[in-house]
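Removed: one protein chain of the complex. Kept in place: all other protein chains.
For reference, chains read A, B, C and D in written order, and residue numbers begin at 1 within each chain.
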Amino acid sequence: MQNLMQHFEIIQKTPTLYALHVSIETLFNTLHHLRYQSDFITLSQLTCTDWIEEERFELGYMLTNLERNCNLMVKCFIGRDDVTVASVVTLFPQAEVMERELHEMFGVGFEGNDTLYDFALEDWQDLPPMRREFDTLAYVQSHYDFRDGRDDNLDVKEQIKIRKAAAKSAKEAQGGA
Amino acid sequence: MVLIDCFLMLLLAYGFGFLYYGLYRNLSARVHGRFGPSLAQSFFDSVKLFVKEQSTTFGWMFYAGPIIMATGAVLNVLFIPFINHGDSLQGLSSSANLIVVLYLMVLGPLGNALGVGSNGNPFGVMGITRGLTRLIALELPFYLAVIGVMIDAGSADFSAIFEAQSQEMNLLKHPLLFMAAFISFLGFMGKSPFDVVGAPQEVYSGPATEFSGKFFALLLSQSAMFSFAKLLLMVNLFLGGADDLGDLVLKTFVLFVAATFIGSVYARFSTIQSVEFLMRIPTLLGIVGLALL
Amino acid sequence: MERKTITIFHGPQHPGITGNMSVELELTGETITKARTHVGYLHRGFEKLIERRTVIQAFTIVCRICVPEPDPNEANFALAVEQLAGIEVSEKATYIRVMVLEMARLAAQLLWMAGQSGSVGLGTVGQWSIYDRDLILDLFEALTGGRVYHMYIYPGGVRRELPEGFLERLGALLDYLQKRLVEYDRLFFDNASFQKRAIGVGVVKSEEALHLGYVGQVLRGCGLKRDVRRDNPYFNYAALEFDIPTQSGGDVFARALVRRAEMRESIKILRQVIAQMPTEGAIMQKLPKHRKFTLPKEDTYVAVESARGEFGYYMAGDGSEMIRRMQVKGPSLIHGFTLLESLLVGEELSNVALIMNSLGICPPEIER
Amino acid sequence: MEEGFNAYRQSLESEEQSIKSTQSVVEQAIAWFRAHSMFVLAYGTGCGAIEMPPTFTSRYDIERLGVVGVATPRQADILIVSGYCSPKTLKRVIRSYEQMSDPKYIIGLGSCTINGGMYWDSYNTIKKLDDFLPVDMYVNGCMPRPEALIEGFVKLQEKIRLNSSEAGYIKYRDNYAHYRANQERLFGAQVAPSYEENFAGMN
Partner (left out) sequence: MLHFEATLLGHLFFGLSLLVIVALLRKNDGLWHLLLLGSLGIIFYASSLVTLFIGWEMMGWSGYFILSKTARVSTLQRYILFNLGGAFALLGAIALLFSFMGSMMLCDIDLTLLPVWALHSVSALVLIAVFVKSGIIGAHDWVVDSYQEASPLFSAVLSAILSKAGIYLFIVLLLKQPHDERVLFELMAWLGAITSVVATFKAISQDEIKRLLAYSSIAQLGYIITALSLMQAYALEAALYHTVIHTLVKLLLFVNVAAIMAITGKERFSELGGLLYRVPLLFVLLVIGIIALAGMPLLGGFNGKFLLYTALLEEKRALLLATVMFSSASAFLYCYKLVYGIYLGQRPHDESPLHVSPKSYYIPQLLSAALLILLGFLPALPTPLFSAIGVEAGFSALEFTKPSILNSPFGSFNGAVLMSAFGVVFVLILGLLQRVHSKAKAAQNAQDISYCGEVPKAGVNLHFGYGMGHELGRIGFIAFILRRQSRRFWDYLNLIVGDLSILLRSLYALGTQHILLLSLLGFTLLLLGGL
């Protein structure tokens, strides 16, 4: 781990978790270098965080070493709209499914991965749902309808107000008597 | 007289078949550590299925399939005598012999195979193919044992077989033959190591995938009667036939309990493993049994 | 047109499927030539819902991610929030957390045994093991109030004190389970017909196992000693003494024996926890400004060893009280796709349910 | 008029007495057999499916009531929708329901089938199962316990014994257009083949 420290500027977050920020151009070469030169041989997670106020996604490649006791987060910022990143399927075959999920949930393109068909949603026409501008509550209001409340019971808040007033008047009456 | 005899035999087979089916569910429930349903639960199931309002059919061949299977089961019951030396409960067994009964046992399932094939469901035909593939090796030890019994009795007629066992039943005379026959009997009854035909976890309930309503009811009823007929065949061949009704119930019950308990402690072989297994040890048992005849 | 291969679904509605997912199989005869996993039947958009919830609200929904074993989710969530917000957890709460995790692992292994024996048609083992698992759920009910979803491990500690006499009941249950494991050996693990079905089926090659990211019993089944509790210890697993069982076969039977040995290890850990459980000490450290608790602009990755392998959480806070992003990485994501699809090719149709159960694939944690 | 649970119980009993007198012995016998042998479809649609193994195995053992799990919809009478339902699952659930043969019943487990439950704001779960399929028996609880599930089955048995005309499958058959419209509104055009003619010859 130490020789990697000089080569890249790696920040240590916790005793077993390191982080490394790279630009999108050097992303693939860094991953290639880490995969073959260092002992970080496994891609265990491909994360994407949507920083909408800064107008960018943050892609995170979680690499784990051979002994599985230390994780390295390789992160890079990419644009938010119709961006494509080089696919890492050649380095890590298991990335195929992770990229398929990110493609469906965030709309990030991965050229080189030809299995980007639907992962969890079937016939989904709307925005990729995990992007922050997609408002799930609005979608629910327009697509599903809720069960209308029981007609025999009045609105709960009114009931509470009535009970409170009754209790207060009863206390005053008792105080008065 | 023969008609009353046949009707009585069918009634007995239907009653005992469902009784044993209910017993099977209760005994295996007790092995599992629970109470299990009432004894007549399988009978309730079949009546409920008969009175369902809808049953899907896929053309006349699908309609005829289960009927041929039920006919095969009924014929099996009629052609195997219940009582060995008496003249009641013989059914039509006088006009047929053991070899005819052996091949009648396969007629029903083949008729059903046509019905299942006609509905176009791949799971159904995969179940049928598994049944026929398993049949290749399942019949081998059973035939060896049956050949031994026939040669020992000098004829294929049931009366001669009962004669040969009048002093000592075949189970004691030819224990090896009985063991070979019992292992393949487990396969015929669909008990655990060989219950590969309708395995729900593998072939989505096999041949009975498209059977709904009254067809499924007919399937349940005929399988109840058919399993009773197989029990009967084993009793007649190896336990010296039944002297009277009580003896019949006792002997079939003993065989049935043995099959149930063996069945509930074994995992299921795959089709090819069961064929390979049946071709090794049980066939060897049969051949050695024949040699010692 | 050539009709040499048929296409069937080992589909969502199928007694041989673990959970609600489907595998599209292309068969020649009953030999599989191509397999493709379909998920998404249980997708509820968890990560979207969590972005709209504060920590206290997200806590109740987190344990519903994976049904057979909810506790690793709660532990991960608590670990991540504590790491981001820098909260210390008392000694007693840590011991209780280890106890809950190990009890959940035992329950999950027993549920696995029911699934595995069901896939080879051995119904009796399933009936017994579900009964024994229910006894553990009774203890969970006494401790946390819920049978399966416990909502007990909260960031900062645990939500309820141990009911009195609980540790004795747990000790009695462990003695009972120790006796039952011998029965399971005779009926299931040493059963000749199960061994005939399980040995040599679904063999994972150990050279590519590490590189492709397999976790849990799949690794330990082919001889690689990897366990998050040992490699990357959390809570106070470093202080507890237990070993990591491995087998060298790499097939379904090897993974079954690994799970069998892990049950014995879990019982050993639970006995140590009962012995060393501190009697006093706060179990719950109040979160500052309970409802308006904010997370710093940081991100972290935490992992816990669930009954099926490493269960990782990536969490990022953004300074507000809502969680900016939480991504769940269960063991079944890689096992369900890359591993299952490669193992099934060339396999018989009757081994599909067998292999899926042995890999411990639980669909809700794949697509959340 | 009094509301709440007791009122519903009294109305059930009074309806039972009135129906019992009108139905012939044969119909009552048929209803008795249908109540005492229920085949449940082996389909764990949601997270409630984790409470089905304990109910069907040795500790709670629902087989005592005559309830058995079967593999295919053709053989099944009862479909348990156990918990939340995403549109992708709902399509399969509807397909299985329509392949089951009458009389068929649906048990909705958990609060998610009643009003969306914990996932009320999720874009991928339906909020009211009743729009798409006629539910005969709801069992509340965020994953109801095995005892609650058995209670649901016992109540369903009482309802089946009544052989009442407003059972789920009759409601589905009579206003099939209403259910179909809801389904098509949710799925768009890719719905499983419609079973319109299916019901033409029935009533």
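The criterion applied here is as follows: contacts are C-beta pairs under 8 Å (C-beta built on N, C-alpha and C of every residue); 3 or more make two chains touch, one makes a residue touch a chain.
Note that the coordinates shown come from a computational prediction; the quantities given were computed from them, not determined experimentally.
Within the set B:H32, B:K191 or B:K214, the residue that contacts the chain not displayed is B:K214. Touch with the chain omitted from the figure is made, among B:L75, B:A242 or B:L285, by B:L75. Touch with the chain that is not drawn comes from one residue among B:A40, B:L245, B:A258 or B:I272, which is B:I272.
Contact with the chain not shown here comes from a single listed residue; of B:V125, B:V197, B:L220 or B:L285, that residue is B:V125. Chain D meets the missing chain through residues 30, 43, 72-74, 92-93, 95-96, 99, 101, 192-193, 195, 197-198, 201-202.
Summarising the interface, chain C meets the missing chain with residues 1-14, 22, 27-31, 348.
Interface residues of chain B facing the missing partner chain: 49-59, 61, 63, 67-68, 70-71, 74-75, 78, 92, 95-100, 103-104, 106-107, 110, 113-114, 117-122, 125-126, 128-129, 132-133, 135-136, 139-140, 143-144, 147-148, 150-151, 154-157, 160, 204, 209-210, 213-214, 217-218, 271-272, 275-276, 279, 286-287, 290, 293.
In this section, only the chains that are shown with their structure count from here on.
Averaged C-alpha coordinates give centres for chain A and chain C that are 22 Å from one another. Across the assembly, chain B contributes 32-34, 200, 204-205 as residues in contact with two or more other chains. Shared interface positions of chain C, i.e. residues touching 2 or more other chains, are given as 14-15, 40, 43, 45, 48-49, 52, 127-128, 131. Taken together, the chain B residues at the contact with chain C in this complex read 28, 31-34, 122-123, 126, 129-130, 192-193, 195-196, 199-205, 264-273. By the touch criterion stated above, chain D contacts chain B in their complex at residues 30, 33-34, 36-37, 39, 42, 57-59, 61, 63-64, 66, 68, 70-72, 74-75, 77, 99-103, 202. Every residue of chain D that touches chain A in the complex is listed here, in rising order: 3, 87-88, 91, 114-116, 120-124, 126-128, 130-131, 186-188, 190.
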